[in-house]
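Of the protein chains in this complex, one is absent; all others appear in place.
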Amino acid sequence: MSAVINCVAYAEGRRVGEVEIEEISEVIKRPDRFVWIGLHEPGEELLKQMQQQFGLHDLAVEDAHRAHQRPKIELYEDSLFIVLRTAQLNAAERHIEFGETHIFVGEHYLLSVRHGSSRSYRDVRSRCENTPRLLAKGSGFALYALMDSIVDQFFPVVDGLEQELQALEEKIFNDTFSRETTAEIYQLKRELLEVKRAVSPLIDICNRLVRFDLELIPEGTRPYFRDVYDHVVRINEMVDMLRELLTTALEANFSLISINQNDVTKRFAGWAAIIAVPTAIAGLYGMNFDWMPELRWQYGYPVVLLITIASCVVLYVHFKRSGWL
Amino acid sequence: MSAVINCVAYAEGRRVGEVEIEEISEVIKRPDRFVWIGLHEPGEELLKQMQQQFGLHDLAVEDAHRAHQRPKIELYEDSLFIVLRTAQLNAAERHIEFGETHIFVGEHYLLSVRHGSSRSYRDVRSRCENTPRLLAKGSGFALYALMDSIVDQFFPVVDGLEQELQALEEKIFNDTFSRETTAEIYQLKRELLEVKRAVSPLIDICNRLVRFDLELIPEGTRPYFRDVYDHVVRINEMVDMLRELLTTALEANFSLISINQNDVTKRFAGWAAIIAVPTAIAGLYGMNFDWMPELRWQYGYPVVLLITIASCVVLYVHFKRSGWL
Amino acid sequence: MSAVINCVAYAEGRRVGEVEIEEISEVIKRPDRFVWIGLHEPGEELLKQMQQQFGLHDLAVEDAHRAHQRPKIELYEDSLFIVLRTAQLNAAERHIEFGETHIFVGEHYLLSVRHGSSRSYRDVRSRCENTPRLLAKGSGFALYALMDSIVDQFFPVVDGLEQELQALEEKIFNDTFSRETTAEIYQLKRELLEVKRAVSPLIDICNRLVRFDLELIPEGTRPYFRDVYDHVVRINEMVDMLRELLTTALEANFSLISINQNDVTKRFAGWAAIIAVPTAIAGLYGMNFDWMPELRWQYGYPVVLLITIASCVVLYVHFKRSGWL
Amino acid sequence: MSAVINCVAYAEGRRVGEVEIEEISEVIKRPDRFVWIGLHEPGEELLKQMQQQFGLHDLAVEDAHRAHQRPKIELYEDSLFIVLRTAQLNAAERHIEFGETHIFVGEHYLLSVRHGSSRSYRDVRSRCENTPRLLAKGSGFALYALMDSIVDQFFPVVDGLEQELQALEEKIFNDTFSRETTAEIYQLKRELLEVKRAVSPLIDICNRLVRFDLELIPEGTRPYFRDVYDHVVRINEMVDMLRELLTTALEANFSLISINQNDVTKRFAGWAAIIAVPTAIAGLYGMNFDWMPELRWQYGYPVVLLITIASCVVLYVHFKRSGWL
Partner (left out) sequence: MSAVINCVAYAEGRRVGEVEIEEISEVIKRPDRFVWIGLHEPGEELLKQMQQQFGLHDLAVEDAHRAHQRPKIELYEDSLFIVLRTAQLNAAERHIEFGETHIFVGEHYLLSVRHGSSRSYRDVRSRCENTPRLLAKGSGFALYALMDSIVDQFFPVVDGLEQELQALEEKIFNDTFSRETTAEIYQLKRELLEVKRAVSPLIDICNRLVRFDLELIPEGTRPYFRDVYDHVVRINEMVDMLRELLTTALEANFSLISINQNDVTKRFAGWAAIIAVPTAIAGLYGMNFDWMPELRWQYGYPVVLLITIASCVVLYVHFKRSGWL
């Protein structure tokens, strides 16, 4: 798979055709054109070319090459540089795969650089091409389409985490607890914190796209970014709610362990008491005194046996009633 | 039940008459009229019609159709789009049912779209019609009436949660603890978080309606929204207080479980000590030494028996006094 | 007790005389006069009259009638509406009684409406009348006097809570713990949260009275409200400190329960070990083997007895030294 | 000790001479002079005199007399009123003694009023007199010198608390835990909260002295207050860090108690298992069946004895290896 996924010029929201990398700087000089390029883990060489074609800042290009950035937005004179984290639920192995997408946006171009696990943005592109009326708003709208797609990928991730929590709840409240449950709670906490770390900086990023007076984002596209903003806030709230529930679940789990400990001790104590009776009586009549009239009595044995059994039954009923057994 | 609950035109606070959907755009052109429409889970078709009649924004209409939004306020050029969450206590099944109401407000219209569990706004409408002096303030006042009604529905919900907490407190402090109590604490926490999530964004929404310079909300209606704001803040504070109390209740519950564990262990230890005495003595005189003068002594048996019983009584009194039994 | 406690006109800080309710609107037209009225749980009728005399806002009057508001300040065109919560320590029954005072202030009037448990403001009024130089500053100063009195009532309340905490500390660290202590900790938490809820909104209220450019509060009275502000902040800090200490006390209580559990288990284990020795030895010589030379030995019994006692003593000393007994 | 500690006039940073209280108002009229007065728990009479000499505000004087204020800064027309809390570590009794210093600053005077435990400010004064170049900046610099001295007194206090925490850490992690350790953790928490309460308002006070456009604080003295600000922030951070560590220490302490409980239970269970073997075997051969061939066998006794001892040794080794003993 080549690093260049797609490099297409658009005019008034309609696809004009593929563009050679060398021609980009020519194409974007025409006021009615914009070029949308998608890269996937590009080499240093290719990024250098891009830098020359679009006049990108050294630091941004370095970031796009190295990856492992936190989500951020940076405003250069006439361009934006946005770093986003992407996430996908790997259902098979039940963990979350994170990736990164770096976006350079200028008035006449949008350059996206994908790293790590993330879906291709082909779908986003074709959906945009199907609504030329909207795409005609320019690179700002393409940016929205990309961000919307990235943010919406977090919904299934958070839903997956919610289901994990529900599975944990059932284990905690219905089944018996175990070392595994505790380890899973911890694991879920870790995942929630990682999702949180990927999503929470997006609030600020969207906020700035909506509110700041960026010429790149025409007035008409603002409501779209507000929509992304709402989605981000919702994901954030869901994650926060899951975190708080998880904390309570951990405490509840702990309470239940203690209640169980209590039950075990009670049952143990109850049975120990019941078993103590025959032991004590047997001990009594195991003594070797010469003068122990009961021992000589013909019915001594059966009577003592009956008394012992009766005592055990009485104790059993008593403990059963007071909830110790 | 049709999706259109009501579609009425008002002039100077008085009901003028029902309006056909197709005529709405005509009616709202007259400066002295405003149209108030209530929808309930409308189809895509109907929403399209509304969009055409009122010139609503694509994204807002999409939200109103899909539902599952978080509460928010969005300002478009000449209209407001407000999403609110509604809540009702289902007393029979002892859980909270959430719904959503989406409101589009323009200078000459108010369009409400209800989703999920929520009461009809017929009462709100008729109460407004009974105070034409106030309704004459226009769609802004109708918006207040709706929001006030939605917010006030949270009071019985929060009261219900407070009663649940009190029931839990009694279980924790008076009764014996159980797995069920812990599960109920967790459940209450979940409900509190959900109510919180529905209510807390309302603070910001009301704040913006009160403070921002929105032409749609005439100066004279501002105090009304401030009133709604106060109610929202109060609900929020009640929820926060319940959350903090619940956390303390969980910890107190936990302390009590441990105290109980302590009591159980003490009682067990106490009884074990009492039972150990006859066992030890019986063992002693169960030994088979040839030369054990006590065994030959005529009063050996009754004396040993008395000593044993006396020791047990002494121990019993001792443990009773030191609180171990 | 009539609902109208007092209705007096003042000129230049000096009492002019009682005013009939019907005449109020006349009196307050004179630029040098101001009227100070105290009501106690007034009926709807009386509040209507007041509304007419002073031109109060519908919503404020409704609040003053219904009570159960959270503390707040509302600015109307030429008047202020302030809701405050009052608190009194009911020493006999050891709980806090909350009340409410609603205050309407205009340039020429101050109307206070008391609800629930609260002291009469007679003292405040007479103290003001004793300093005509200050009262001459107008209704703003009377407002300060009222608020100062209400806020200062919280000091004994918080002191009472602090004493409760100290009593709890002693129970926790000196006495033995009990279910009651835990219940009292919870109860104290609840009270602290309620006081917090009554006091914390006052910070914002005082702040606005000090900083905002309200004509009703002349420059010269500002330092007085700053003084109230400082008191409120101090009460708040005391409550917060108590809360944090209480949380730590609950945890410390819990630690001590666990330490006690440890001690109980250790002592139990220690005694069980001591008692196990004679039991094992007695069992040994209770065996019925034909060939057991010790049994036939004349000194078998006393020697075994001595060994048993010696072992028990050794174990006792050992456990005593290692802190298990 | 008289309440007036010192009352000296300065001109261009140099000591001019002692001033009688009655002459103060005369002296401070001269533009090049400023008077620095130190009081210690003055009577009402003396404060009245001061009020007349400097034209201080009623409320500030009342505060200075009553003490028990929280740290604050108040700006009057041409003067500042600052309340600071002082702290000293009483090494002998190992607790912190708090005091208060109230400072009135005008262009031509600085009046300090000390309450409770605090060092005299003689040192501060003499150090200032040694740097006339700096003291020539006026009362603002004297204020800095005082505040710097008060704030720096908190460093040894916080260091003392840090040492207490370290002593606690050693007790928790090396020694065995005890009721005393828990009580000491609680006590340390209380002290930290009190220091926090004394220090944290200083951040705001210093901030206002640095940033606000106070004429009393000439541009050139600002960096000095920024220095005090840095110290205050550092003390605050140290206190916060200690609090968080203390919380973790409490939890760690708790974990260790539980681990110990575990160890105790395991050891108890292990020994109980070992002792159970001879008991069971002895019981077996204590049975009185006529036909029990082992009993008749000559080597029965020694063989059974050997088996018993061997079993005990095996169990002992087993439990030792699995960490139960």
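Per-chain numbering from 1; labels A, B, C and D assigned in written order.
Convention: contacts are C-beta pairs under 8 Å (C-beta built on N, C-alpha and C of every residue); 3 or more make two chains touch, one makes a residue touch a chain.
Only a predicted model underlies this, so the values are computations on that prediction, with no experimental measurement involved.
**Student:** Which displayed chains make contact with the chain that has been left out?
**Tutor:** A, D
**Student:** Can you say which of D:Ala11, D:Ala183 or D:Leu256 touches the chain missing from this structure?
**Tutor:** D:Leu256
**Student:** Which residue from D:Ile21, D:Ala276 or D:Leu305 sits in contact with the chain not drawn here?
**Tutor:** The single option touching the absent chain is D:Ala276.
**Student:** Among D:Arg179, D:Arg226 or D:His318, which one is in touch with the chain left out?
**Tutor:** Candidates D:Arg179, D:Arg226 or D:His318; residue touching the omitted chain: D:Arg226.
**Student:** Determine and list the chain D residues touching the chain excluded from the picture.
**Tutor:** On the chain D side, contact with the omitted chain comes from 169, 173, 223-224, 226-227, 230, 233-234, 237, 241, 244-245, 248-249, 251-252, 254-256, 258-259, 261-262, 265-266, 268-269, 272-273, 276, 279-280, 283-284, 286-292, 323.
**Student:** Mind listing the chain A residues that contact the chain we can't see here?
**Tutor:** 57, 59, 63, 69-70, 72, 74, 76, 176-179, 182-183, 185-186, 189-190, 193-194, 197, 250, 253-254, 257-258, 260-261, 264-265, 267-268, 271-272, 275, 278-279, 282-283, 285-288, 292, 294-296, 298-301, 304
Throughout what follows, only the chains that are shown with their structure count from here on.
**Student:** For chain A and chain D, what is the smallest step count along a path of chains that touch one another?
**Tutor:** 3
**Student:** With over half of the numbers shared counting as same, classify the chain B/chain C interface as same or different.
**Tutor:** different
**Student:** With centres defined as the mean C-alpha position, give me the chain C-chain D separation in Å.
**Tutor:** Roughly 25 Å, centre to centre.
**Student:** Between chain A and chain C, what is the separation of their C-alpha centroids in Å?
**Tutor:** Centre-to-centre distance between chain A and chain C: 41 Å.
**Student:** For chain A, which residues are shared contacts with two or more other chains?
**Tutor:** Chain A, residues with two or more chain partners: 286.
**Student:** Work through the pairs of chains, note which ones touch, and then classify the graph as line, ring, star, complete or other.
**Tutor:** Its topology is that of a line.
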